[in-house]
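Got a structure here, written out as structure tokens. Questions coming.
Excluded from the complex is one protein chain; the other protein chains are retained at their positions.
All chains are identified by letter, namely A and B, in their written order; residue positions are counted from 1 within each chain.
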Amino acid sequence: MSRKILLEHAHVAGIQGYEIYRKMGGYRSVEKALKSLTPEEVVDEVKRSGLRGRGGAGFPTGMKWSFLAKPEGVPRYLLCNADESEPGTFKDRYLMEKIPHLLVEGMITSSYALGVQTAYIYIRGEYKWIVKILEKAIAEAYLHGWLGRKILGTDFSLDLYVAPGGGAYICGEETALIESLEGKRGNPRIKPPFPAVKGLWQSPTVVNNVETLAAVPVIVNEGGDAYAAVGVGRSTGTKLISACGNLNKPGVYEIEMGLPVEEFIFSDEYCGGIPGGKRFKACVPGGSSVPILPADLMLKNAKGEDRVMTYESLSDGGFLTGTMLGSGGFIVFDEDQCIVRNTYTYARFYHHESCGQCSPCREGTGWMEKVLHRIEHGHGHDHDLDLLVDISKKIEGNTICPLGDAAAWPVAAAIRHFREEFEWHVRHPQEAQARNYGLGRLEIYYGAVGV
Amino acid sequence: MLKVTIDGIETQVEPGTTILQAARKIATEQPEHSHLVPPAMCYYSPLEGSGGKCRTCIVKVTQGSERDPRPMPKPVASCQTQVMDGMVVENTTNPDLLAARKGVVELLLINHPLDCPVCDQAGECHLQDLAFAHGASETRYEEERRTFERIDIGPYIQLHMTRCILCYRCVYTANQFTDERVHGVLFRGDRAEIGTYIEKAIKNDFSGNVIDVCPVGALTDKTFRFRSRVWFTRPFDAHRKCDKCCGKTVLWMAGDDVLRVTARKDVFDEVEEFICNECRFDHKVKEDWTIEGPRSIHRHSVISANKYKAKAKTVV
Partner (left out) sequence: MEIMAYNPPRFSEERLAQVRKIVGQFPEGRQKSALIRVLHMAQEDFGGHLTAEVMDYVADLLAISPIEVYEVATFYTMFNLKPVGKYMLEVCHTGPCMLRGADKTIAYLQQKLGIKVNETTEDGFFTLKSAECLGACGYAPMMQCGEHYYENLTEEKIDALVDAWQKQPVPPKAWEKID
């Protein structure tokens, strides 16, 4: 039984409300930090915890915090990134719905550490009911003196607000989020300057994911070392994984870093395997932008070692035979799924969401979508596959923000690992309309392991 | 001063200078090396915040600086990347980089109508030049191209959105040089378009400058529309007393007729001083102007440079 840190109390009845949350030990981290720790000491604990950004990039949070510029007389801002729009990812929503005060508490403690007096939760506009949940929690926190002027009688004051977006995946990119919060189009900014120096209204700003901020209270309460003791190596603590696709029990799970992938997919404690006794074909373990892996490479790396849920193990083998933990959007494909159609929907997604500023992403995403649409509908050519790989290379690394990469990787990875299936689609258009390709070379793999 | 080497040519620049500006400095001081200046379709030095979008100005940094000589892993936008002391940059000398730029040009062209024969910008169009210098002669794009309706924004300016490359220059110009911006970028991704949303005229005194900053034929001068091809007109430096702007312009003449008035542009085709609409549109008679003499245009244009011939030779 693995340890729950964030969701420990998520199923306690009434935990959404202040009273119960407080009774279960809520807001202790604010008390502890404000009364007995300096802001630097809080930053230190977070550094020691080894906590890494849960928004996708996995950047060490303590280090990010220490980059924050602190010019005299200039306000600083903390922004919570609750834009959650990466296909496969629905963990932040779960946390905010179930235990909203945990995020509020995390933001107060983090704001204290960063010397921030105004903080915003930027949440995707579609989550309208969560805006209400959060605003209610914030109102309760004000009422009980955890927000506002001179919190707990100290000199620390903080205002916290919720700002909904208008429907745009790109606003999850931190500088686009800042632009959007300024009431503009979500066009990512050119970096440098980084938000830590010039962010919201040109002031130093930290942007963190919901789950990252929600981990701060436990780190402050129990100490960074205790948090770092959970997990494996540089992947410390727990991670929320939103499991979806062809699973018996899709949903949000808190796992201890280091859990074997196989156990996560097949054990009854987690996803409970694949419905209908179908075989496991492929997996995208970190949200749609990370490379897809065929079942064999997903369960074991190229060296034959079991893959476990850590940043390091999932990326073992680089892009050739590995993938990434990303945002924890864990998408599982059964043997009947069509990789071509799936790749097409991803390409359509990124094309739909490109802000359109830089030419490689703006033009390249549309082109990839159109080519994949053709292949999917039986009008592909043999040379289309190389063309797709080539377009993806032209986008990757040549854009203002990483959405370009996020659009390029899934297409390149699908063709890398499932080229035969694409070729079959191109060469047998009629048959491809009528049936699925199936497991392809994985049939041999399953034959060998005797499934 | 910082030392930077571009395609083997060394120069010294102030801290804060970008690679593109350093390359332009080399070209200004040693015109024989002009070819090493990366093409810039969106950056425009008079416009604050411009650049970084088109990605045609990419270069390869093979040595980051004296102190940290590691190369940068990916090509960088030279218009945005500041020079570090001891930086070594490759542009025309790096075949991989040229291939990457070719890729950018290909992407810029997939949705372009390629209607140069009927476009007023032809002959002074940066996309045309770019396609000539870096494009492929065939397209791999077999999908439908994006199109938009042609619209008039006010009596003087025509917007041909299908040709636009979304450099945002006209938006920055309206922001920084006019009182109120009425046009902007609408929608997103490859459906993004320059527009006013509801039919509105751009009425501002300085609005005509958007025509000069547009690198392609998306914003053109309606008063010049189809009057002549640019290469048949002769440019003259001229000025008049104007209480709105500097009054220093270029008249594009055919015989004694003034067909078009534009601002003066430097060797990198950037406006030296912005001019007002009155000078641009309302004084199309020779008598209104003091003509200073013929203007030598640093024609980057494919047509004036006789490049078509060169190309024909290699093809045959």
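Everything that follows uses one rule, which is that a residue touches a chain if its C-beta (ideal position, glycine included) is under 8 Å from a C-beta of that chain, and two chains touch if they have at least 3 such contacts.
Quantities reported herein were computed from a predicted structural model and do not represent experimental measurements.
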Task: Visible contact partners (per top-of-document touch definition) of the missing chain - done: A, B
Task: Of A:R185, A:K239 or A:K394, the residue in touch with the unshown chain - done: A:R185
- [ ] Decide which residue listed in A:E353, A:D384 or A:E421 touches the omitted chain of the complex.
- [x] A:E353
Task: Among A:W65, A:Y112 or A:Y169, the residue in touch with the chain that has been omitted - done: A:Y169
TODO: Decide which residue listed in A:I331, A:I375, A:I395 or A:A413 touches the omitted chain of the complex.
DONE: A:I331
Task: Where the missing chain touches subunit B, by residue - done: 180-188, 196-198
Open item on the list: Even though one chain is hidden, which residues of subunit A still touch it in the full complex?
Closed with: 75, 84-90, 93, 118, 124-129, 159, 161, 163-169, 180-186, 201, 242-246, 250-252, 284, 288, 329, 331, 333, 337, 341-342, 345-346, 348-349, 352-353, 355
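Just so it is clear, only the chains that are shown with their structure count from here on.
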Task: Separation of mean Cα positions, subunit B and subunit A [Å, integer] - done: 39
Open item on the list: Per the contact definition, I'd like the list of subunit A residues that touch subunit B in the complex.
Closed with: 168, 185, 190, 351-360, 362-367, 370-371, 374, 387, 390-391, 393-394, 397-400
TODO: Show which residues of subunit B lie in contact with subunit A when the two form their complex.
DONE: 51-56, 58, 73-75, 77, 80, 100, 103-104, 106-108, 110-111, 140-141, 143-144, 146, 165-166, 168, 185, 187-192
